[in-house]
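Left out: one protein chain. Kept in place: all the others.
Lettered A, B and C in written order, each chain numbered from 1.
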Amino acid sequence: MTQVFQPENPDFDTRVRHSFDLQKAMTTLGASIAKVEAGKVIIHLPFDDKLTQQHGFIHAGIISTVLDSACGYAAFSLMPKNAAVLTIEYKINLLSPAKGDWFEAIGGVKKPGRNVTVAEGEVYAHSGSGKKLVASMVGTLMSVYDREGIEH
Amino acid sequence: MTQVFQPENPDFDTRVRHSFDLQKAMTTLGASIAKVEAGKVIIHLPFDDKLTQQHGFIHAGIISTVLDSACGYAAFSLMPKNAAVLTIEYKINLLSPAKGDWFEAIGGVKKPGRNVTVAEGEVYAHSGSGKKLVASMVGTLMSVYDREGIEH
Amino acid sequence: MTQVFQPENPDFDTRVRHSFDLQKAMTTLGASIAKVEAGKVIIHLPFDDKLTQQHGFIHAGIISTVLDSACGYAAFSLMPKNAAVLTIEYKINLLSPAKGDWFEAIGGVKKPGRNVTVAEGEVYAHSGSGKKLVASMVGTLMSVYDREGIEH
Partner (left out) sequence: MTQVFQPENPDFDTRVRHSFDLQKAMTTLGASIAKVEAGKVIIHLPFDDKLTQQHGFIHAGIISTVLDSACGYAAFSLMPKNAAVLTIEYKINLLSPAKGDWFEAIGGVKKPGRNVTVAEGEVYAHSGSGKKLVASMVGTLMSVYDREGIEH
């Protein structure tokens, strides 16, 4: 994730944030976009009791939701203006229980492509005692060009 | 998913439903448990605008959240009373945009084990025009025995 | 894997077998193609001591090699004449130790697409005592059109 990428769209920052704002799921979860770079996006999620599984940790699927958005927008940031992004598949490893004050989902492009982009990401739990890795993801994203209803 | 399993805990139905009720994330999403069998669990999720991504489909991560719960509880249904279940990892393929009136997440055990269980599942979108496969998952679940704070 | 597919290329059987014959890795492993249908391919692999890992089972990666070919050719069987197939990614679960007299890798298309196809497959170990599931795979394949050096 230390590669330097040349975005095809100079307005990628605005475009990523606009699309993120359209994701009502992010509002529902309380997630916000913290950083946008070419090929890298960070999303923050505060702990919220309403997002927990049976042991009081954030549900693995909720962790995957913010991490999928971080990876997807990392990919989207490198795409041209007439492309939209769709997730084809991802794999997530849950490495530690998702407990903490807030969570940081970092998504980065591993291999960009005209049709298919591979991204990877990690989620860290932050608390008074520091930060801890709780999940890692590898995902495959597809560029969709000029399709009506899928513009953002 | 057509195997017949012998549950170690005869009260598996009650135990699965009790644990599901403790998942506040399910209440937040509006998901409910529709069926519990030994090694198989079905969860329903009505379409809700608040769960969408930027194109108005249900967010891939939200689809994965209900499917992870279905797979996890399918595994849990076969575990003894002193075990809890944690997701180690899963892979999800998003096969069609998640649009429809409601969604059916079906999780089933592929290979049970004392420490590690493999489960798989599918999500179907239901609408007036019928049902359509939107996602498939394969996941690995871990049994955790007699650990304080992780009993359900 | 019970879907019925319409192949775009009526000569798909010949084309799949021709491409398989070009895979020198299959010859090295001793694998042969046992069945070709539209969207489904079966490969056989006899047990061979030279393919084992440290406990005397067939190496997980070797199992994945024949299963990847089965899934890839299942996808390829539905592609038009000017397309070649490349594996983007796959996930494999090793469900039982790969021991037996011979192995049957069954690959089938889950969701065909012009650019991206999702396939899944299973490997069974056969021996005197019957057959046993040893691995399952989900993979994503890409169609590559009219690219020099990648025609088969």
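Side notes on the structure shown:
In this section, a contact is a pair of C-beta atoms (placed from the backbone, for glycine too) under 8 Å apart; a residue touches a chain by one contact, two chains touch by 3 or more.
Note that the structure is a prediction, hence the values are computed from the model and not measured.
Set against the missing chain, the residues B:Gln3, B:Thr27 or B:Asn115 yield one that touches it, B:Asn115. In the complete assembly, the contact with the undisplayed chain comes from C:Ile62, out of C:Val36, C:Ile62 or C:Val118. Here one chain is not drawn; of C:Glu89, C:Glu104 or C:Glu122, the residue touching it is C:Glu89.
On the side of chain C, touch with the chain left out of the figure occurs at residues 19-20, 22-25, 27-28, 49-56, 58-62, 64-69, 84, 86-94, 97, 149-150, 152. Residues of chain B that touch the chain left out of the display are 88-89, 91, 115-116, 118, 138, 140, 142.
In the full complex, chain A touches the hidden chain at residues 91, 93, 95-96, 110-111, 118, 120, 133, 136, 138, 140.
Please note the rule applied: only the chains that are shown with their structure count from here on.
Among the other chains, C has the CA centre that is most remote from the centre of chain B. Averaged Cα coordinates give chain A a centre that lies 22 Å from the centre of chain B. Look at where the CA atoms of chain B average out and do the same for chain C: the two points lie 29 Å apart. Residue positions of chain B with contacts to 2 or more other chains are 91, 93.
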